[in-house]
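Then we have chain A:
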Amino acid sequence: MDGFTLDVAHLLAGGLVLTSFVMLYQDRLYALLNVFALQALVLSLSVAWQAWIQGAPHLFITAAIALIFKAFIIPVALHRIIANLGIHREVEAVTGLGPTMLFGIGLVALSMVVMLRVTAGDDPLAREDIAFALSVVLLGLLMMITRSNAVSQVVGFMSIENGLILAAAGAKGMPLVVEISVAFSVLVALIVIGVFLFRIRERFDTVDVGVFDRIQGERR
Partner candidate 1 sequence: MNGFPGVALMLAIPALSAAVLALTTDYRLSARLNVLATFLTLLSAVSLLFDKPAPDAYFNVDDLNIVFIVLTGFVALTTSVFSASYIAHELEIGRFEPVHLRFYHAMYQALIFSMNLALVANNIGLMWVAIEMATLTTVLMVGLYRTREALEAAWKYFILGSVGIAFALFGTILVYMAARPVVGEGFDGMVWTILAKRVSAFDPSLLNVAFIFLLLGYGTKVGLAPLHAWLPDAHAEGPTPISAVLSGLLLNVALYAVLRFKLLLAANAGALAPGPLMAAMGLGSLIFAAFMLYRRRDVKRMFAYSSIEHMGIIAFAFGMGGPLANFAGLLHMTMHSLTKSAIFFAVGHISQVKGTQRIADIRGLTVSHPLLGWGLVVGVIAISGLPPLGVFTSEFLVVSSAFARQPLLAALLVAGLLVALGALTLRLQGLAFGAPTPDVAPSRASYAPMISHLGLVVLAGIYLPPPLVAWFQHVAGLLG
Partner candidate 2 sequence: MVVMRDLAVQGAQMLIVLALAPLLTGFVRKLKARMLGREGPPIVQPYRELVRLMRKEAVLADNASWLFRVIPYMVFAGTWVASALVPTFATGLIFSWSADLIAVTALLGSGRFFVALAGMDVGTSFGGIGSSREAMIATLAEPAMIMIVFTLALLAGSTQLSALAGFMLSPAVGLRVSLALALIALIMVAIAENGRIPVDNPATHLELTMVHEAMILEYSGRHLAMIEFAASLKLLLYVSLIACVFVPWGLVSPRAAVSEYALAALAYLGKLAAGGFLLALFETSIAKMRVFRVPDFLGAALMLSLLGALLLFVSRSL
């Protein structure tokens, strides 16, 4: 493949990491959702690009799923949830943004070190993709643990998934990518539904020790 395709792939993958950072930086839920939609868009683009350059049509399905499901449906649903729960004025970073960002940069460096070293024998495109994917995954996880708000945690999880899809798409000729992405979408959908149904207020962990005493068996 020529330099151009490589550059585009590189650009899109890097865009994913960038959006992850932006998400990490956001402290407003609505903005967060918008950025997430953007990330989903970028993801679908890069997956489509991979489909084109790999000549693997089934990847287009994955791209489509990403586009429709994550770029539109989920964000909208989350918007409504936020509206229902009335938590849109939420500023809820557990740790300050500065440390978080620094840590995120450290994570990206780590993933670069690990991945670029181990995949020495592989073609550059796959190396880039897998490295970026790992950093996206790690950033998503970082987001999950630095935000105490249910919605933003869901978003974090979904960005983890984005990273995975990127990796799967980047792994050349990998089978079952569609099935996997579908399965994952089901997972995400369930999470969102759960947030919606069970009215998880603001965070998964409204736990005072009293609750756990009940859990400890004094129930009934």
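As a selection rule, all candidates are chains of the complex that A comes from, given by their letters.
Operating definition for what follows: a contact is a pair of C-beta atoms (placed from the backbone, for glycine too) under 8 Å apart; a residue touches a chain by one contact, two chains touch by 3 or more; residues count from 1.
As the structure is a prediction and not an experimental result, all values here were calculated from the model.
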Completion exercise
Of all the listed options 1 or 2, chain A is touched in this complex by number 1
Practice task
Please give the residue numbers of chain A that touch candidate 1 in the complex, ascending.
Solution key: 114-115, 117-122, 126, 130, 133-134, 137, 141, 144, 153, 157, 160-161, 163-164, 167-168, 171-176, 179-180, 183-184, 186-187, 190-191, 194, 198, 200, 204, 207, 211, 214-220
